[in-house]
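Note that this is a trimmed complex: some chains were dropped, and none of the rest were shifted.
By written order: A and B. Residues from 1 in each chain.
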Amino acid sequence: MPKLDLVGAINLALSQEMQRDDRIVILGEDVGLNGGVFRVTDGLQKRFGCDRVVDTPLSESGIIGTSIGLAMAGMRPIPEIQFEGFLGPAYDQIVNQAARCRSRTRGAFTCPMTIRVPIGGGIHAPELHSDSPEAIYAHTPGLKVVMPSRPYDAKGLLISAIRDPDPVIFFEPKRVYRSFKEDVPEAEYTIPIGKAAIVSEGTDLTLITWGAMVSECLQAIDQLEEASVELIDLRTIYPVDVETIVQSVTKTGRAVVVHEAPRTGGFGAEISALIQERCFLSLQAPVQRVTGFDVAMPYYKLEKQYLPDAERIGRGMVDCLRY
Amino acid sequence: MPRQTVYHADIEYLQILDAEGRLDESLAAGTLSDADVKSLYEHMIVCREFDDQAFKLQRSGRMGTFPQNKGQEAATLGSARALRKGIDHIVPYYRENPALFLHGLPMHYILLHWMGDERGNAIPRNLAINPLGLAIGTQTLHAVGIAWAARLRKEDRVVIVYFGDGATSTGDFHEAMNFASVLKAPIIFCCLNNGWAISVPCGKQTASQTFAQKALAYGMPTIQADGNDLFAMYKVTRDAVDRARAGGGPSFIEAMTYRLGDHTTADDAGRYRPAEELAAAVGRDPLVRTRKYLEGRNLWDAQRQSAAEEKAKALIHEVVQVAQNVPKPATADIFDYVFAEMPEDLARQKRTLRTDSIGQDPSQIGLNPPIEKEPEQRAGAALVDAGCGDISSVPE
């Protein structure tokens, strides 16, 4: 079984799906000959031709807007937005057009597409290359929002996303792109959208996160001696797997949510609200949020200060445990 | 090469039938037959009646905001007549009912849309028509995607997208024009220049002398046409269709027409539009001109006119009935079409019609009875079959 990093696993999923389904078109800036700025689409244009892997003009709204048209016409576009900071110009087409397509036409028109977007900080990238806007899209009915934390999940989730009859934003944590390799089966498999993973089992506290923060959380757990922590990797932000969370917190009585985005209005708020709604009588302490601060994502000299790290997560857990 | 001209462009204007109903025979050659013009004129009468009745529906509180097409019948019908029904794809914004009707859209769909009912957007599958859109400019990109798909699949299909003068100011319009030309997409950009974007006149919308010249930015063939002239609109659209089918990519058409009504029923153009301007435009009404032409050729007279008007009244009366008799949509509809498969949490919202967690799980307090759901009527499919109000008679 090949050992692949996140880039490799996504590339594999893309190429296998393109092979299987000739309605798939990849489009975006520099996705062709250059293979994408992170090389995620490396080799695909060579293999599938210039009609199926298309370098577009520099227009994010154009990329998503034409993808909507392609999808309405029965194709399966996989647009790439080069960095999450450039989702902005496409926001309107995603939120007000793609997400509403099925609903506003009562199913007469649909918009199956997978929008691939690198996300998150921690790689010393320039401005607008380190943000975490997942909560924005999770607040958009009609969109599914997925974020794998590891190569194995990425392949299975991406295939599910591509085959999904509705629009999916597939966020790829940049910091994980090359951070480690693991076994990724060549054979086809899918991981369902909407199912979280229990990364490690535990009894005293539930730690909930997604994306690149999974490995920070694992570190924090490693460094924590006093308690047994259950770590949940959401994998899908919307629809969120509330059952898995509720089961865990009902058992542990304590929960900490971790994410990179600013705290106010981040998806941690939704998780916190859901937990206190569904596990009210089990909770031994208030659900805690260890997140980015309510500030613009800093340039990279201070990004470490902004991002939750194992230490900050650890303190959050300790305080929650001692409450 | 110290100083030299590296680029040169000319833009033409085409008029074939003038405001007095006089035809330029040589330019008209190979365009519309007498039968075509007669039939299109009958459509015009129907569409004008539709507009009037829709206006009344709104005024009497039976429909929400409605944008009339009044004055733009030749621009929409002339262009749409050059397209193959059920093959060439029409992407409208919100004011081009005549083109949609001509291509087979049952007329009550449009009323349903403006009555606040999504089922008005559930276009029957056999039609090559997109639903109305409200966000100005956005549909131009969808149209390019649809045209691009046709090219990728080597289908012999051309797309036309309509938009207003105001829409040319949006970023999406620009990106669509650029994508279309780079991708050589088989698409026609038809700009319905009706002089105004709500209260903003063209002179404040752009500093360019014509809208047609906007296409030069993309190296796209472009022309300006008298939008109140069925012949000119048919001709320039036909040329663009032929070019697209021959692999020549996109074209741009500026249709010079005029919005004879208010922007919508929510607007009062009296606040901003000079009365003289409107008066002058009334003189260029496409219905008047087309009728004069037909009368000049002895194809029309007062008697035919009143017969056509009667017929239109009866038809639209029926259309209005159909729209009003469509049963209220079921609450379930707002949940059922968000995704193909309903997430469990959304299903719970649908089941309980609650978002508060205790209300969704009354066992938590064991006191509150679950809310009774209303009896449901389901959306979509049934309506399509009603098939009322199809005034289309365009040969495929």
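Assorted remarks:
Keep in mind that, in the parts below, a residue touches a chain if its C-beta (ideal position, glycine included) is under 8 Å from a C-beta of that chain, and two chains touch if they have at least 3 such contacts.
Keep in mind it's a predicted model, so treat the numbers as computed, not measured.
For the full complex in this file, the chain formula works out to A x2, B x2 (one representative per kind shown).
The rule we apply is simple: only the chains that are shown with their structure count from here on.
One simple way to say how far apart two chains are is to compare their mean CA positions; for subunit A and subunit B this gives 38 Å.
Subunit A contributes residues 25, 51, 56-57, 59, 61-62, 64-75, 77, 89, 92-93, 96-97, 102-110, 141-142, 144, 164-166, 194, 239-240, 242-243, 277-278 to its touches with subunit B in the complex.
The touching residues of subunit B, counted against subunit A in their complex, run 118-119, 121-123, 125, 130-131, 135, 138, 140-150, 152, 171-172, 175-176, 178-179, 182, 333-334, 337-341, 343-346, 357, 379-380.
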